[in-house]
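Our next item is subunit A:
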Amino acid sequence: MTEPIIPPAPEVLEAPAGPYVYDYAASPQRQVVMPKTVPLPSYRTYLAEVKAAAEADEAKWKKMQADYETAKAKAEAEGKDAPKPPVRPVPRKDDNDLKTPWPQEAKDADLLLLQEVLGAKVEEIFEQAGELTCQLEKGAIHEALTLCREHEGLRYEMLADQSATHYPAANDFAYSVVYHLTSISRRKRLRLRILVPEGFVPESACSVYPSANWMEREIFDMLGISFANHPDMTRILCPDDWEGHALRKDYPVVGWGQRDVAFREDRGGMIERIALQKAGQLGINLKQPKAD
Partner candidate 1 sequence: MPTPTLLQSIAITLIQCVLVVLFVFVVVPLTVFAERKVLGHIQQRLGSTRVASGHIGVTGWMNRGMWKWGRIPVLSYWRGIPGLVADVLKLILKEDIIPAKADKFVFFIAPAISMVSAVVVFAAISFVPGTFFIFPAWFPGLGGLPVSGGIADINVGLLWILGVASVGVYGIVLAGWASNSKYPLLGGLRSAAQMVSYEVPLAISLLAPVVLTGSLNFGEMAQRMATGTSAWGLVPQVFGFLIYLTCGFAETNRLPFDMPEAENELVAGFHTEYSGMKFGFFYLAEYINMTVVSALAAGFFLGGSWLLPFGLQGLVNQLLPADAWIAGPHAIFFVAKIIFLLFTYIWVRGTIPRYRYDQVMSVAWKYLIPLALVNLLLAAFVRCAV
Partner candidate 2 sequence: MFKNEEMEINLGPQHPSTHGVLRVKLRLDGETITHCKPVIGYLHRGVEKICENQTFFQGQVWTDRMDYCSAVANNLGWAEANEKLFGITVPRRAQYIRTLLNEFNRLASHLIWLATHALDIGAMTVFLYAFREREDILDMNEAFCGSRLTTTAFRIGGLREDMPPGFEKMARKFLAKFPTCLEEYENLLSENRIWKKRTVGVAMLSAEDAIALGVTGPVLRAAGVPYDIRKAFPYAAYGEMDFEVPTQTAADTYARYLVRMAEMRQSARIIQQCLDGMPEGPVMAKIPKILKPEVNEVYHATEAPKGEIGYYLVGEKGSTNPYRFHVRAPGFINLQSLPKMAEGGLIADIVAAIGTLDIVLGEIDR
């Protein structure tokens, strides 16, 4: 009897160095990029922007002309050829089917009527992309909604949608709350808008339009604006003990409440090691060919 060949015990590698911990706080989904502008559509702002742009354009053109004059004078003094006269740049014309809808002056009778009745409580009225917008003083929303529903010339029977937007970059307000009214009998839509600072509690629309109930709860849940005189101002989509308000701009996409997830390190290597260990225990050498 010959001695059975005992294969050398395979070297046992070091144990894996603990679970790999994913640095959740540093993950890109966790990073919040705060907006720098206040994209609040407004005819007044638009006019101001257009005016500023035209002035800037004019100033640039003036500067170009002045530069040209000096350059020309300099060239004449040095006896060189005169430089080319500047050409006023025209905005490039895109060859596509895209025509940006700019804000326009309010011409619709409904908006004018609102302005007439509510007077100074209407901050701004304008039309854009065929939609009517009326921005109101934040305390006057309930009055305006009642007016829109009751007034003989308006008759907006249905509150189709209500939502809000967070504007962290704005100075004098934090949220805009918009009400989209539909007049079924007159086939018209109207948008009312109020600008609300942080902590302000606007009047609920529930008493005028009962459909606002859940929409206001959703706004409360998602943006944290609570409404006064609302029958049931609780969270609706998130659990009652949820932290934070998801649709604020300072809320990360993945949320705050998520647990850190630990991943195992290098599975393939581990399986190989385990296989080698098991084989060693059974007396099988996986690494060397069997002896005769």
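One rule holds in what follows: contacts are C-beta pairs under 8 Å (C-beta built on N, C-alpha and C of every residue); 3 or more make two chains touch, one makes a residue touch a chain; residues count from 1.
Per the selection procedure, all candidates are chains of the complex that A comes from, given by their letters.
These figures come from a predicted structure and were not determined experimentally.
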item	value
Subunit A in this complex - touching candidate among 1 or 2	2
Touch list for subunit A against partner candidate 2, complex	35, 37, 39-41, 45-46, 94-102, 128-131, 133, 157-161, 163, 165, 178, 180, 182, 184, 187, 189, 191, 209-211, 213-215, 218, 222, 235-239, 246-247, 251, 253, 255
